[in-house]
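A protein chain is absent from this complex, but the other protein chains hold their places.
Right, chain A next:
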Amino acid sequence: MPTVAPLDLEGHCIAAVFLGDVPHFAMADGAVHRLDHGHKTVQANDGLLAAFHDPANDRLITGGEDGKVFAVKAGSEATELASSARKWITSVAAGPQGAIAYATGKTAFVRFADGKTREFTHPRSVEGLAFSPKGMRFGVARYNGATLHFPAAEGKPVELEWAGAHTGITFSPDGAFLVTTMQENALHGWKLADGKHMRMTGYPGKVKSLSWSVKGKWLASSGAPAAIVWPFSGKDGPMGKAPLELGTRGNAMVTAVACHPSQDVVAVGYDDGMVMAVRFADAKEVLLRRPGKGAITSMMWDKEERRVAFGSAAGDCGVIDITA
């Protein structure tokens, strides 16, 4: 029977992550709380808007209303990596070789590990950022499509067009596919080898959470009364195939998804605060947490595959131990 160690905080949780084996909770007020032999807190942004877990460096990158970008490592103070005067940092991402990217308005910045920064200005706002897992390449979600940049080299970016506003972006773990979330209730994908489009529609709500399963075989998503899980193991991704619908509930919407690090299992968080784990093969469900005060906003599994950290829009965060 899973047990929950609750951590009741104030405000909206932007990201719940493990750094090392310590659960960290980054809140909208910029405080990053951790459960490390007691409850401890460090301050990052004054107003935290975006956070990205950088697994290669075991750190959390944050951006915020104060125009600053911070890195938070387990057990240490927040380190300022960049700052842009008075403008909100609305998106952050981490990439290979210690590079990070952040965006403000129409400009995306890449900061390399040595502190050098490159600037990429777009005709429209940069909505989302993601690095490709291979090579120094990053993608920008924007109005009417996505733009791929190669920040370590000169040369023209690659433009991928699809009408509508694209708000978030992710590469598949093998780098073969690019998927965006949209302002309308849909995902859009491109097969990067040939630019083939993939339309993933039918969601009753906006998709705000995406998670790739082990080896990128599946892409789990929120935005429906079930976790919608698209098959990506074929060479054309999910085209012509139906997604799995896991953890379907009649009276609640899925707001966050987090795939298990090694098994075909997804943690599903709902707008009433409930969390379930669901197996892909047989859709078997295990209740991990009963409904709480607010919608689940973020979840992450630890490396030992034993615990799930979760955060909510109402501040009732915690850690679920599935083995206890």
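The criterion applied here is as follows: contacts are C-beta pairs under 8 Å (C-beta built on N, C-alpha and C of every residue); 3 or more make two chains touch, one makes a residue touch a chain; residues count from 1.
The criterion applied here is as follows: contacts and distances are computed from a predicted model.
For the omitted chain of this complex, the UniProt record lists the protein as "Cobalamin biosynthesis protein CobW", which is one of "ABC transporter permease", "Putative membrane protein", "Nodulation protein E" or "Cobalamin biosynthesis protein CobW". Of the listed residues A:Lys73, A:Arg118, A:Lys191 or A:Lys206, the one in contact with the hidden chain in the full complex is A:Lys206. Listed residues A:Pro2, A:Gly20 or A:Gly47: the one in touch with the omitted chain is A:Gly47.
Annotation for chain A: contacts to the undisplayed chain at residues 11-12, 14, 28-29, 46-47, 49, 65, 86-88, 90, 105-106, 124-125, 127, 143, 163-165, 182-184, 205-206, 271-272, 293-295, 313-314.
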